[in-house]
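Here the complex is missing one protein chain, while the rest keep their positions.
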Amino acid sequence: MEFIKDGKNEKNIRRFRSSLSISGISVIALGLWSVFKSVLNGALSPVSLEGLTEADIDPVLAKVIVWTVLFFFLAAELGLRLFVGLSAISESHGKHRKPVYIVMAMIIALFTAISVIPSVFLIIIGKKYFFTSIATVLIDLTSLGVLTELVISAFRLRYCLKHRTAETAEIAETAEAAGASEASEVLTEER
Amino acid sequence: MQAAGEEAETVTKFRRIGIFLTSLLVIALAIFMMVVPKTGYQYVTAILSFMLIFYGIRRVVYYFTLARRMVGGRLILYLGLIVLDLGIFTATLSFIPLPYVMLYLLAGYAFAGAVDLMRASEAKRYQNPVWKFILGKGVANILIAIFCLVLIFVNSTTAAVYVFAAGLIYSSIIRIVSAMRKTAVVYIQ
Partner (left out) sequence: MEPHFHYYATYCAAYLAGYTHEESMRICWSAEFVDRCTKTVLTRIKAPLSAATSQLQMELMDMRTDVIGLQEITRIWSSFHFLPRDLYAEVKGPKRFRNKYRLLCGPNGTLVKDTVELAKGKGLEAVGVALHVVADTWAHTYFIGAPSLVFNSTNHHFFELIPDGNGVYEEKHISFRHNPGAPDDPANCLYLATLPSIYENSIMNLGHGRASHLPDYSYARYKYMPSWADHEVLYKDNPSDFFKAFCQMIYVMKYIRGEVPEFETDTYDYETVSPWESEIKEILERRQTYCGDDWKAFGEKLSGRTVEPFDIEPFVEEYIAAGDNSNDTVIGRFTGATLAQKSMVTNKIYKSGNLLAGYSVDYEENGLKGIKDYFRLIEKQVDEMSAGGRRGGRDGD
(Lines give C-alpha, C1' and ligand atoms only; values in the text may rest on other atoms or scores of the structure.)
Protein backbone atom coordinates (compact mmCIF):
# COMPACT_ATOMS: atom_id res chain seq x y z
CA MET A 1 0.00 0.00 0.00
CA GLU A 2 1.23 3.51 -0.73
CA PHE A 3 0.06 7.00 -1.52
CA ILE A 4 0.12 7.69 -5.25
CA LYS A 5 2.47 10.55 -6.17
CA ASP A 6 0.72 12.15 -9.11
CA GLY A 7 1.77 15.76 -8.68
CA LYS A 8 0.41 18.92 -7.11
CA ASN A 9 -1.76 19.82 -10.09
CA GLU A 10 -3.70 16.53 -9.93
CA LYS A 11 -4.17 16.96 -6.21
CA ASN A 12 -5.51 20.47 -6.76
CA ILE A 13 -7.90 19.21 -9.43
CA ARG A 14 -9.33 16.75 -6.91
CA ARG A 15 -9.44 19.47 -4.25
CA PHE A 16 -11.29 22.01 -6.40
CA ARG A 17 -13.67 19.40 -7.79
CA SER A 18 -14.56 18.46 -4.22
CA SER A 19 -14.91 22.11 -3.25
CA LEU A 20 -17.09 22.84 -6.28
CA SER A 21 -19.33 19.87 -5.52
CA ILE A 22 -19.79 20.97 -1.90
CA SER A 23 -20.48 24.55 -2.92
CA GLY A 24 -23.05 23.37 -5.45
CA ILE A 25 -24.85 21.23 -2.90
CA SER A 26 -24.73 24.04 -0.34
CA VAL A 27 -26.13 26.63 -2.78
CA ILE A 28 -29.12 24.35 -3.41
CA ALA A 29 -29.53 23.58 0.32
CA LEU A 30 -29.47 27.26 1.22
CA GLY A 31 -31.98 28.01 -1.52
CA LEU A 32 -34.34 25.33 -0.23
CA TRP A 33 -33.92 26.58 3.31
CA SER A 34 -34.68 30.12 2.22
CA VAL A 35 -37.92 29.01 0.56
CA PHE A 36 -38.89 26.82 3.50
CA LYS A 37 -38.25 29.62 6.00
CA SER A 38 -40.24 32.14 4.00
CA VAL A 39 -43.22 29.77 3.77
CA LEU A 40 -43.00 28.92 7.50
CA ASN A 41 -42.77 32.60 8.33
CA GLY A 42 -45.87 33.35 6.30
CA ALA A 43 -47.80 30.39 7.74
CA LEU A 44 -46.81 30.65 11.40
CA SER A 45 -46.50 34.41 11.71
CA PRO A 46 -49.53 35.73 9.85
CA VAL A 47 -49.02 39.08 11.60
CA SER A 48 -46.11 39.67 9.20
CA LEU A 49 -48.57 39.82 6.30
CA GLU A 50 -51.18 42.01 7.98
CA GLY A 51 -49.35 45.23 7.23
CA LEU A 52 -49.52 44.45 3.56
CA THR A 53 -53.31 44.31 3.54
CA GLU A 54 -54.02 47.87 4.66
CA ALA A 55 -55.15 48.88 1.17
CA ASP A 56 -58.92 49.04 0.60
CA ILE A 57 -59.35 45.65 -1.06
CA ASP A 58 -60.83 42.33 -0.06
CA PRO A 59 -58.48 40.78 2.60
CA VAL A 60 -58.71 37.34 1.02
CA LEU A 61 -57.82 38.73 -2.41
CA ALA A 62 -54.96 40.68 -0.84
CA LYS A 63 -53.57 37.52 0.73
CA VAL A 64 -53.85 35.69 -2.60
CA ILE A 65 -51.95 38.46 -4.36
CA VAL A 66 -49.28 38.55 -1.65
CA TRP A 67 -48.81 34.77 -1.69
CA THR A 68 -48.69 34.73 -5.52
CA VAL A 69 -46.00 37.42 -5.66
CA LEU A 70 -44.07 35.69 -2.86
CA PHE A 71 -44.33 32.36 -4.67
CA PHE A 72 -43.04 33.95 -7.89
CA PHE A 73 -39.99 35.46 -6.22
CA LEU A 74 -39.25 32.30 -4.23
CA ALA A 75 -39.57 30.14 -7.35
CA ALA A 76 -37.26 32.46 -9.27
CA GLU A 77 -34.65 32.44 -6.52
CA LEU A 78 -34.84 28.68 -6.09
CA GLY A 79 -34.68 28.14 -9.85
CA LEU A 80 -31.55 30.25 -10.15
CA ARG A 81 -29.88 28.50 -7.23
CA LEU A 82 -30.78 25.09 -8.63
CA PHE A 83 -29.25 26.04 -11.96
CA VAL A 84 -26.06 27.31 -10.33
CA GLY A 85 -25.81 24.37 -7.90
CA LEU A 86 -26.51 21.62 -10.40
CA SER A 87 -24.09 23.14 -12.92
CA ALA A 88 -21.37 23.28 -10.27
CA ILE A 89 -21.99 19.67 -9.28
CA SER A 90 -21.97 18.61 -12.92
CA GLU A 91 -18.65 20.38 -13.55
CA SER A 92 -17.17 18.80 -10.42
CA HIS A 93 -17.93 15.40 -11.95
CA GLY A 94 -15.86 16.22 -15.02
CA LYS A 95 -18.51 17.50 -17.41
CA HIS A 96 -17.67 20.82 -19.04
CA ARG A 97 -20.22 23.54 -18.42
CA LYS A 98 -20.50 27.00 -19.95
CA PRO A 99 -19.46 29.80 -17.58
CA VAL A 100 -23.05 31.17 -17.46
CA TYR A 101 -23.62 29.57 -14.07
CA ILE A 102 -20.50 31.26 -12.69
CA VAL A 103 -21.81 34.65 -13.81
CA MET A 104 -25.22 33.86 -12.24
CA ALA A 105 -23.45 32.88 -9.01
CA MET A 106 -21.65 36.22 -8.97
CA ILE A 107 -24.92 38.08 -9.51
CA ILE A 108 -26.65 36.20 -6.68
CA ALA A 109 -23.63 36.90 -4.46
CA LEU A 110 -23.88 40.60 -5.25
CA PHE A 111 -27.58 40.72 -4.34
CA THR A 112 -26.88 38.73 -1.17
CA ALA A 113 -24.15 41.19 -0.17
CA ILE A 114 -26.54 44.07 -0.70
CA SER A 115 -29.27 42.39 1.35
CA VAL A 116 -26.95 42.04 4.34
CA ILE A 117 -26.85 45.82 4.83
CA PRO A 118 -30.44 46.37 6.02
CA SER A 119 -30.18 43.35 8.35
CA VAL A 120 -27.04 44.79 9.95
CA PHE A 121 -28.88 48.12 10.27
CA LEU A 122 -31.77 46.37 12.06
CA ILE A 123 -29.33 44.71 14.46
CA ILE A 124 -27.87 48.06 15.36
CA ILE A 125 -31.08 49.95 15.90
CA GLY A 126 -34.04 47.58 15.97
CA LYS A 127 -34.62 45.98 19.38
CA LYS A 128 -37.73 44.13 18.22
CA TYR A 129 -36.03 42.30 15.35
CA PHE A 130 -32.62 41.80 16.97
CA PHE A 131 -32.56 37.98 17.05
CA THR A 132 -34.26 37.46 13.69
CA SER A 133 -31.79 39.91 12.14
CA ILE A 134 -28.86 38.03 13.69
CA ALA A 135 -30.17 34.84 12.12
CA THR A 136 -30.73 36.55 8.77
CA VAL A 137 -27.22 38.03 8.70
CA LEU A 138 -25.76 34.65 9.64
CA ILE A 139 -27.44 32.88 6.75
CA ASP A 140 -26.78 35.70 4.29
CA LEU A 141 -23.08 35.70 5.14
CA THR A 142 -23.00 31.90 4.84
CA SER A 143 -24.68 32.14 1.45
CA LEU A 144 -22.17 34.79 0.38
CA GLY A 145 -19.30 32.59 1.50
CA VAL A 146 -20.66 29.57 -0.35
CA LEU A 147 -21.14 31.50 -3.59
CA THR A 148 -17.66 33.03 -3.33
CA GLU A 149 -16.15 29.60 -2.77
CA LEU A 150 -18.08 28.27 -5.76
CA VAL A 151 -16.83 30.99 -8.07
CA ILE A 152 -13.21 30.70 -6.90
CA SER A 153 -13.25 26.89 -7.11
CA ALA A 154 -14.73 27.00 -10.61
CA PHE A 155 -12.04 29.38 -11.85
CA ARG A 156 -9.20 27.52 -10.19
CA LEU A 157 -10.42 24.16 -11.44
CA ARG A 158 -10.53 25.46 -15.01
CA TYR A 159 -7.04 26.87 -14.58
CA CYS A 160 -5.67 23.55 -13.29
CA LEU A 161 -7.38 21.57 -16.06
CA LYS A 162 -6.01 23.95 -18.68
CA HIS A 163 -2.50 23.45 -17.34
CA ARG A 164 -2.99 19.73 -17.17
CA THR A 165 -1.10 19.17 -20.45
CA ALA A 166 -1.21 15.92 -22.33
CA GLU A 167 2.21 15.09 -20.93
CA THR A 168 1.10 15.71 -17.38
CA ALA A 169 -1.96 13.58 -17.95
CA GLU A 170 0.17 10.75 -19.22
CA ILE A 171 2.47 11.02 -16.22
CA ALA A 172 -0.53 10.91 -13.94
CA GLU A 173 -1.91 7.82 -15.67
CA THR A 174 1.49 6.11 -15.66
CA ALA A 175 1.94 6.88 -11.98
CA GLU A 176 -1.44 5.37 -11.19
CA ALA A 177 -0.74 2.24 -13.21
CA ALA A 178 2.82 2.05 -11.86
CA GLY A 179 1.34 2.06 -8.42
CA ALA A 180 -0.01 -1.39 -9.22
CA SER A 181 3.03 -2.94 -10.89
CA GLU A 182 5.56 -1.13 -8.72
CA ALA A 183 4.16 -2.72 -5.61
CA SER A 184 4.77 -6.21 -6.97
CA GLU A 185 8.24 -5.20 -8.18
CA VAL A 186 9.10 -3.82 -4.75
CA LEU A 187 7.96 -7.06 -3.15
CA THR A 188 10.26 -9.04 -5.44
CA GLU A 189 13.17 -6.68 -4.69
CA GLU A 190 12.58 -6.88 -0.94
CA ARG A 191 12.74 -10.65 -1.14
CA MET B 1 1.97 7.36 37.15
CA GLN B 2 0.33 7.69 40.57
CA ALA B 3 -0.61 11.26 39.69
CA ALA B 4 -2.09 10.00 36.42
CA GLY B 5 -4.21 7.47 38.29
CA GLU B 6 -5.46 10.10 40.72
CA GLU B 7 -6.08 12.55 37.89
CA ALA B 8 -8.13 9.94 36.08
CA GLU B 9 -10.26 9.43 39.18
CA THR B 10 -10.75 13.18 39.73
CA VAL B 11 -11.76 13.89 36.13
CA THR B 12 -14.12 10.93 36.09
CA LYS B 13 -15.66 12.03 39.40
CA PHE B 14 -16.24 15.63 38.20
CA ARG B 15 -17.75 14.40 34.94
CA ARG B 16 -20.11 12.09 36.78
CA ILE B 17 -21.17 14.84 39.19
CA GLY B 18 -21.80 17.20 36.27
CA ILE B 19 -23.95 14.65 34.44
CA PHE B 20 -25.82 13.81 37.66
CA LEU B 21 -26.62 17.47 38.44
CA THR B 22 -27.72 18.41 34.91
CA SER B 23 -29.87 15.28 34.69
CA LEU B 24 -31.53 16.14 38.02
CA LEU B 25 -32.26 19.65 36.72
CA VAL B 26 -33.87 18.24 33.59
CA ILE B 27 -35.99 15.84 35.69
CA ALA B 28 -37.11 18.74 37.90
CA LEU B 29 -38.05 20.78 34.83
CA ALA B 30 -39.95 17.83 33.36
CA ILE B 31 -41.95 17.37 36.60
CA PHE B 32 -42.74 21.11 36.65
CA MET B 33 -44.01 20.88 33.04
CA MET B 34 -46.29 17.97 33.99
CA VAL B 35 -47.66 19.84 37.04
CA VAL B 36 -48.47 22.98 34.99
CA PRO B 37 -49.11 21.67 31.45
CA LYS B 38 -50.38 24.95 29.94
CA THR B 39 -47.12 26.73 30.87
CA GLY B 40 -45.35 23.48 30.18
CA TYR B 41 -46.20 23.62 26.47
CA GLN B 42 -44.26 26.88 26.11
CA TYR B 43 -41.32 25.14 27.72
CA VAL B 44 -41.67 22.34 25.15
CA THR B 45 -41.30 24.79 22.27
CA ALA B 46 -38.48 26.61 24.09
CA ILE B 47 -36.61 23.34 24.71
CA LEU B 48 -37.06 22.27 21.09
CA SER B 49 -35.62 25.53 19.79
CA PHE B 50 -32.80 25.39 22.33
CA MET B 51 -31.98 21.84 21.20
CA LEU B 52 -31.78 23.00 17.60
CA ILE B 53 -29.55 25.97 18.47
CA PHE B 54 -27.31 23.75 20.59
CA TYR B 55 -27.11 21.19 17.79
CA GLY B 56 -26.17 23.87 15.28
CA ILE B 57 -23.44 25.24 17.54
CA ARG B 58 -22.10 21.73 18.11
CA ARG B 59 -21.87 21.14 14.37
CA VAL B 60 -19.94 24.39 13.92
CA VAL B 61 -17.56 23.57 16.78
CA TYR B 62 -17.10 20.05 15.36
CA TYR B 63 -16.15 21.55 12.01
CA PHE B 64 -13.44 23.75 13.50
CA THR B 65 -12.00 21.06 15.80
CA LEU B 66 -12.08 18.07 13.47
CA ALA B 67 -14.05 18.15 10.23
CA ARG B 68 -12.05 21.02 8.75
CA ARG B 69 -9.36 18.46 7.87
CA MET B 70 -11.84 16.18 6.14
CA VAL B 71 -12.61 16.00 2.41
CA GLY B 72 -16.08 17.54 2.12
CA GLY B 73 -15.98 18.74 5.72
CA ARG B 74 -17.38 22.13 4.88
CA LEU B 75 -20.82 20.61 4.40
CA ILE B 76 -20.84 20.03 8.18
CA LEU B 77 -20.26 23.75 8.74
CA TYR B 78 -23.06 24.79 6.40
CA LEU B 79 -25.45 22.26 7.90
CA GLY B 80 -24.64 23.56 11.38
CA LEU B 81 -25.32 27.13 10.33
CA ILE B 82 -28.64 26.19 8.71
CA VAL B 83 -29.77 24.29 11.82
CA LEU B 84 -28.62 27.19 14.01
CA ASP B 85 -30.75 29.51 11.89
CA LEU B 86 -33.69 27.09 12.23
CA GLY B 87 -33.23 27.08 16.00
CA ILE B 88 -33.14 30.88 16.24
CA PHE B 89 -36.12 31.08 13.91
CA THR B 90 -38.07 28.58 16.05
CA ALA B 91 -37.20 30.58 19.17
CA THR B 92 -38.65 33.74 17.65
CA LEU B 93 -41.99 32.11 16.88
CA SER B 94 -44.62 32.94 19.48
CA PHE B 95 -46.36 29.59 19.06
CA ILE B 96 -45.62 26.25 17.42
CA PRO B 97 -48.78 24.37 16.42
CA LEU B 98 -49.28 21.10 18.26
CA PRO B 99 -49.13 18.81 15.17
CA TYR B 100 -45.48 19.81 14.50
CA VAL B 101 -44.46 18.96 18.07
CA MET B 102 -46.36 15.66 17.99
CA LEU B 103 -44.81 14.71 14.65
CA TYR B 104 -41.35 15.28 16.12
CA LEU B 105 -42.16 13.08 19.14
CA LEU B 106 -43.84 10.45 16.98
CA ALA B 107 -40.80 10.16 14.70
CA GLY B 108 -38.45 9.77 17.67
CA TYR B 109 -40.46 7.05 19.43
CA ALA B 110 -41.29 5.17 16.21
CA PHE B 111 -37.61 5.03 15.21
CA ALA B 112 -36.54 3.91 18.70
CA GLY B 113 -39.24 1.24 18.69
CA ALA B 114 -38.23 -0.10 15.27
CA VAL B 115 -34.58 -0.35 16.34
CA ASP B 116 -35.57 -2.17 19.54
CA LEU B 117 -37.63 -4.72 17.60
CA MET B 118 -34.66 -5.43 15.29
CA ARG B 119 -32.39 -5.75 18.33
CA ALA B 120 -34.77 -8.17 20.02
CA SER B 121 -34.85 -10.30 16.87
CA GLU B 122 -31.06 -10.50 16.73
CA ALA B 123 -30.72 -11.17 20.47
CA LYS B 124 -33.24 -14.03 20.17
CA ARG B 125 -31.27 -15.46 17.24
CA TYR B 126 -28.18 -15.61 19.44
CA GLN B 127 -30.18 -17.06 22.37
CA ASN B 128 -29.51 -14.02 24.54
CA PRO B 129 -32.16 -14.06 27.33
CA VAL B 130 -32.36 -10.25 27.35
CA TRP B 131 -34.41 -10.32 24.10
CA LYS B 132 -37.68 -10.31 26.01
CA PHE B 133 -36.78 -7.06 27.79
CA ILE B 134 -35.72 -5.41 24.51
CA LEU B 135 -38.92 -6.60 22.82
CA GLY B 136 -41.01 -5.11 25.64
CA LYS B 137 -39.18 -1.81 25.31
CA GLY B 138 -39.71 -1.76 21.56
CA VAL B 139 -43.42 -2.47 21.84
CA ALA B 140 -43.76 0.30 24.46
CA ASN B 141 -42.02 2.81 22.15
CA ILE B 142 -44.28 1.87 19.22
CA LEU B 143 -47.38 2.23 21.39
CA ILE B 144 -46.27 5.71 22.53
CA ALA B 145 -45.67 6.65 18.86
CA ILE B 146 -49.22 5.54 18.01
CA PHE B 147 -50.48 7.52 21.01
CA CYS B 148 -48.69 10.64 19.64
CA LEU B 149 -50.45 10.10 16.30
CA VAL B 150 -53.82 9.95 18.04
CA LEU B 151 -52.98 13.12 19.98
CA ILE B 152 -52.62 15.05 16.70
CA PHE B 153 -56.32 14.51 16.08
CA VAL B 154 -57.36 14.88 19.72
CA ASN B 155 -55.42 18.19 19.85
CA SER B 156 -54.52 17.94 23.53
CA THR B 157 -51.51 20.04 24.56
CA THR B 158 -51.65 18.54 28.08
CA ALA B 159 -51.11 15.02 26.77
CA ALA B 160 -48.31 16.30 24.50
CA VAL B 161 -46.56 17.85 27.49
CA TYR B 162 -46.87 14.60 29.47
CA VAL B 163 -45.35 12.52 26.65
CA PHE B 164 -42.51 15.00 26.12
CA ALA B 165 -41.76 15.32 29.84
CA ALA B 166 -41.83 11.54 30.34
CA GLY B 167 -39.25 11.23 27.57
CA LEU B 168 -37.03 13.82 29.26
CA ILE B 169 -37.23 11.96 32.60
CA TYR B 170 -36.46 8.60 31.00
CA SER B 171 -33.43 9.88 29.05
CA SER B 172 -32.09 11.68 32.15
CA ILE B 173 -32.30 8.51 34.23
CA ILE B 174 -30.49 6.57 31.51
CA ARG B 175 -27.77 9.25 31.42
CA ILE B 176 -27.27 8.99 35.19
CA VAL B 177 -27.09 5.19 35.09
CA SER B 178 -24.69 5.26 32.10
CA ALA B 179 -22.41 7.81 33.77
CA MET B 180 -21.94 5.51 36.77
CA ARG B 181 -20.43 2.73 34.64
CA LYS B 182 -16.82 1.89 35.38
CA THR B 183 -14.40 2.72 32.63
CA ALA B 184 -10.87 2.32 34.01
CA VAL B 185 -8.94 -0.81 33.03
CA VAL B 186 -6.26 -2.19 35.32
CA TYR B 187 -2.86 -2.93 33.72
CA ILE B 188 -0.32 -5.36 35.11
CA GLN B 189 3.25 -5.17 33.85
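In this document, chain identifiers A and B correspond to the written order of the chains, with residue numbering beginning at 1 in each.
Assume a contact is a pair of C-beta atoms (placed from the backbone, for glycine too) under 8 Å apart; a residue touches a chain by one contact, two chains touch by 3 or more.
The structure displayed is predicted, hence computed values, not measured ones.
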For the chain not shown, which residue from B:Val115, B:Leu135, B:Ile152 or B:Ile169 touches it across the whole complex? B:Val115
Given B:Ala30, B:Ile53, B:Ala67 or B:Leu105, the one touching the chain that is not displayed: B:Ala67
Using the document's contact rule, name the residues of chain A that touch the chain not shown here. 1-4, 6, 11, 14-15, 18, 176-177, 179-181, 183-184, 187, 191
Against the hidden chain, chain B presents residues 1-2, 4-5, 8-9, 12, 15, 62, 65-67, 69-73, 75-76, 79, 115, 118-119, 122-123, 126-130, 174-175, 178-179, 181-189
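Just so we're on the same page, only the chains that are shown with their structure count from here on.
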For chain A paired with chain B, centre-to-centre distance based on mean C-alpha positions, whole Å: 32
So in the complex, which bits of chain A are touching chain B? 18-19, 21-22, 25-26, 29-30, 33, 37, 40-41, 44-45, 131-132, 134-135, 138-139, 142, 146, 149
Complex contact set, residues of chain B against chain A: 71-72, 74-75, 78-79, 81-82, 84-86, 88-89, 91-97
